[in-house]
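This report concerns only the one structure given below.
One protein chain omitted, others in place.
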Amino acid sequence: MDLRLSPEHQAFRAHVASLLEGHSHLSPTAADRGLKHPKRLAWQSFLLQEGLAARTVPAAYGGRGEAPDILKSRIISEEFARTGLAPPLAGQGISMLVPTLLELGTEEQRQAYIGPTLRGEMVWCQGYSEPGSGSDLASLTTRAVVDGDDYVINGQKIWTSTAMQADMIFCLVRTEPDAPAHQGISYLLFSMKTPGIEIRPLVDMTGTANFNEVFFTDVRVPRRQIVGKPGEGWKVANATLTHERGMLGDPSASRARLMRVAEIMQRETVDGRSLMEDPVFRDRLIALQARVFAMQANGLRVMSAQLKGESPGMAGLIIKLEGCELNHEIARLAIDAMGELGILYDDSPHLRDDGDWQQKYMYDLGLIIGGGTAQIQKNIISERGLGMPREPKSAKA
Amino acid sequence: MDLRLSPEHQAFRAHVASLLEGHSHLSPTAADRGLKHPKRLAWQSFLLQEGLAARTVPAAYGGRGEAPDILKSRIISEEFARTGLAPPLAGQGISMLVPTLLELGTEEQRQAYIGPTLRGEMVWCQGYSEPGSGSDLASLTTRAVVDGDDYVINGQKIWTSTAMQADMIFCLVRTEPDAPAHQGISYLLFSMKTPGIEIRPLVDMTGTANFNEVFFTDVRVPRRQIVGKPGEGWKVANATLTHERGMLGDPSASRARLMRVAEIMQRETVDGRSLMEDPVFRDRLIALQARVFAMQANGLRVMSAQLKGESPGMAGLIIKLEGCELNHEIARLAIDAMGELGILYDDSPHLRDDGDWQQKYMYDLGLIIGGGTAQIQKNIISERGLGMPREPKSAKA
Amino acid sequence: MDFSLSEDQLSFQASVRGLLERSCSLDVVRAVAAGDRGAAERVVRDLDALGVRGVMAPDAAGGLGLGLLDAVIIQEMIGRQCAPGDFSGAAIVIAGLSSFGGTSAARAWMTKVVSGEVRPGVALAERIGVRDGTGLRLEGGRLLGRSLFVADGDTATHVFIALPSGSLAIVDATAPGVSRVPLRTIDATRVFSEILFDGVPAEVLTGESLAGAAVNRMTAVARLLVAADALGAMQVMLERAVAYSLERKQFGRVIGSFQAVKHMCAEMAARLEPLRALIWHAAHAFDEGSEEADLLILLAKSHAAEVGVFIARTATEVHGGMGFTDLVGLHYWFKRIGVSRQLFGAPEAVRREAARLQGWVSS
Partner (left out) sequence: MDFSLSEDQLSFQASVRGLLERSCSLDVVRAVAAGDRGAAERVVRDLDALGVRGVMAPDAAGGLGLGLLDAVIIQEMIGRQCAPGDFSGAAIVIAGLSSFGGTSAARAWMTKVVSGEVRPGVALAERIGVRDGTGLRLEGGRLLGRSLFVADGDTATHVFIALPSGSLAIVDATAPGVSRVPLRTIDATRVFSEILFDGVPAEVLTGESLAGAAVNRMTAVARLLVAADALGAMQVMLERAVAYSLERKQFGRVIGSFQAVKHMCAEMAARLEPLRALIWHAAHAFDEGSEEADLLILLAKSHAAEVGVFIARTATEVHGGMGFTDLVGLHYWFKRIGVSRQLFGAPEAVRREAARLQGWVSS
């Protein structure tokens, strides 16, 4: 065990730090609203050029074509966190579609989509979930019927984030209605400007439309817009889902979040006494701190396994379940510690931290219950991690 | 809502109190060991005669034949608790078999068994659980085959308490192997002295043999020893199980237990400071106190429903699940509050309360997981209380 | 010995429920949450038609002459429907004023509260725990300072203020020097205000010791009613979770047939049911003037907060992603429970009071 960086990586960190610090004036801020704000696109260009974004994507497709080095990726993200500059774009197109196309797309698809996506010129949304198939993707019912050179799509998607801003969608549709559930699905790419697409924002409990419903009525998509073969969509999507799992439950973010709660508890008072001097809340804080540090160490273990090309095993499988739960618990402590002030929201007077804790408390609950629920995560851990059997098929089904 | 007692019940309480106080010298103590110690049998005779035991059992069978009055039963048990005198005998024969025989036994069976059982001369054990059928009684495999006027029994029971002391057993056996699982079981009564019965004590995690395994090898039992008809054993047993459920999770006992923890916390010190002055443990104590008071109020609600002949509904269904869990949690707090002293056991120096808390912590865990586990209780609550469907049959089964 | 609601109580509760089911549908809840004051006032008016405002006031003051248990079962229905209105504020103030017996000033106020002529705002927060920058003081009959989380402060004609000293002060909410600032919480179905008092004349009801009793009664009633409100919200969340689980299918069967979902629902029921009994018991003890009432109310308030966190989350979880959206509106109840947890004393603070009451805190 050796947590020090090699000289090469130390040098890399210094290089990244000086690059970022030397160009901090180019970084967009919260005021530069809009996914395609010119300042954002220019910053992304700079990051691509310097290999601070899409580092391992082949140069032919607009990346830097460097060898994968998880440690360098981590150093980059740590330096962004440290400097507080805007991180590289990380929408679903970049984090999920690009790796999928690199793995399973045609050369034509890669040429057409990867470059513009990396540069932020082409924004994607994801069309997986449906009202009738939340955690059970195999049961999706959006249909695509072949008509000449096109597929004609009818159906509905839900939980589609950034649908309003997206240029394109990568979408699962049922193309072979007679095949077994998992084998009848295909993976299509098409423009969100295609006639027949209607988007309805889906307001959630935080009061914001973080997600949308997307309706398809006779949407025509050329058959060549398929990734993989017809009926292989399940396999293609699973490749993508693997990439998604890594995105959630970042332990450094949990640690930063916990330290913010500690600051609140030192700052806020009741009857003139700081909350940190309340042994009951303090005990809860430190119990959570132990869980945060444990998840951080677990993260180091996962990264080490990845560095060596090994499977992280159980340490990897549990990240989403524990990480989301932990974040939710941290937000809950913040709210409880603030007491009545913790229930304020919107732009109320006396609001602390812009109402961020309630926002997080609810949004994290959404993460726990949506998009691969805690229930599904527990199934995965018990089946893949512990070798327990799948739920037997119902006799009635 | 009126929690006061009627004048009749107030008078009854005074009557019970004076009876008990006037005869306290007859009450056996812990030193009078053995289920059939003469002093115990004499005390039981006195209680039967005065209607403080078996109050509602018809006089023809040795009881007092009084009308059921839950409130009077409660007053009696409260007076025993208050005076600290030995309560009426309450083994499985009295609490489970006697009500079953009153409901479903033949006149001959009632005459033969109820009187001696009530007087404590005949001790019973229960033969339900088997190694292969813990929470799934319908799958039991102990067989009874008809041979002339007898059943011949082969098989094994487990979790049989007081098997070593018992004169008799009430036992579920499979008599109709070809009938559907629930319809092939019969309910037999026989002597534990019958040849072919072997008893092996089952030491449990507390270090004591609170239970036994009982093995049957060609045990012959006359066919008339059946309660109900052949194949009706499931129905008969369910009548008995109903009586058992009421025995568990007494909220007054939980309250007394909690107050003992409060005393420990006032008495024990660390670095010279009483544990009650530790806000973390104190907060836990009061959170548990709230649960105890809630269960006590819930118990009042159940009793009121029973007084009016109504079903207590959900308030009744949740008692075992919540009550056992709560007792386990109270013991856990006691142990944690005592810290290192809380892990002492047996007859160690510095032991507090005779090691009772560890004993309770483990035994209560046994109650949660054994004899109708928490899992089964949750099934019952969701199915009977909330109208949710039974688990669908496995396609493989 | 009868620990159950009487026929009268059950039928009264059923009428409140029936009325609110008609009068305060989910659409109305949405409208109220969106700031439609008219919608909220219509619900208040409908409730007033049942005479609930004066449930705890004596006949002589125009009330129904009933007790806290009756108020509790009404409040449970209000929480059940996530309904707006100042029912609990009126009940709290009436409970406080009744400490003064039939003294003319207190009785006069009470009569006006019962009739709805005076609509009370209730300012208790500074009595329970003073947060940064708040606090009140009385100087020469004039009130100075600010109070947070005044219940029904927006519609109040008068504010009834528990002073840290234990006195009860009454201030005309429209007097010069009173400024009301709306506080927005996650629960938009109820309205809270910050009120600033800039040397405003205050009527302090006579009899210091009586006033201390009044403020204690007000706090106790406020706590138990907010627990009852949460109870109603929890009950409906559990019912809706069960109903949803019997409709929604996944993997070819209704999710309510999955053991994990069934057990989540069973655990909710197992925690909810004893809480209901505890709240009833506490209310009854209060009505009987029992010594145990104060402790029971503290335990009920803090226990409701803990059970509430569990049920609000678990019922939402049973709904999956749908529970997270605004489509089914479940979040209104989720938030109502979350706010009730902190109101009139968060559970940790309330448990500390319970410890003090039992002599378990030396200092």
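As written, the chain order gives the labels A, B and C, with residue 1 at the start of each chain.
Definition applied: a contact is a pair of C-beta atoms (placed from the backbone, for glycine too) under 8 Å apart; a residue touches a chain by one contact, two chains touch by 3 or more.
What you see is a predicted model; the values in this text were computed from it and never measured.
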| item | value |
| --- | --- |
| Chains still shown that are in contact with the chain withheld from the display | A, B, C |
| Listed residues B:Phe80, B:Phe216 or B:Phe281, member touching the removed chain | B:Phe281 |
| Interface with the undisplayed chain - residues on subunit A | 1-6, 9, 71, 262, 266, 274, 276-277, 279, 282-283, 285-287, 289-291, 293-298, 300-301, 303-305, 307-308, 314-315, 317-318, 321-322, 375, 377-379, 381-383, 385-392 |
| Contact footprint on subunit C, counting only the chain that is left out | 258-260, 263 |
| Interface residues of subunit B (partner: the chain not displayed) | 129, 132-136, 139, 158-159, 202-205, 211, 268-272, 278, 280-281, 332, 335-336, 339-350, 358, 362, 365-366, 368-371, 373-375, 378, 391, 393-394, 396-397 |
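Methods note: only the chains that are shown with their structure count from here on.
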| item | value |
| --- | --- |
| Centroid-based (C-alpha) most distant chain relative to subunit B | A |
| Core chain by centroid distance, with centroids computed from Cα atoms only | C |
| Distance between the centres, which are taken as Cα means, of subunit B and subunit A, whole angstrom | 53 |
| Multi-partner residues of subunit C (each touching 2 or more other chains) | 253, 257, 261, 348 |
| Interface hub residues of subunit B, defined as touching at least two other chains | 279, 283, 392 |
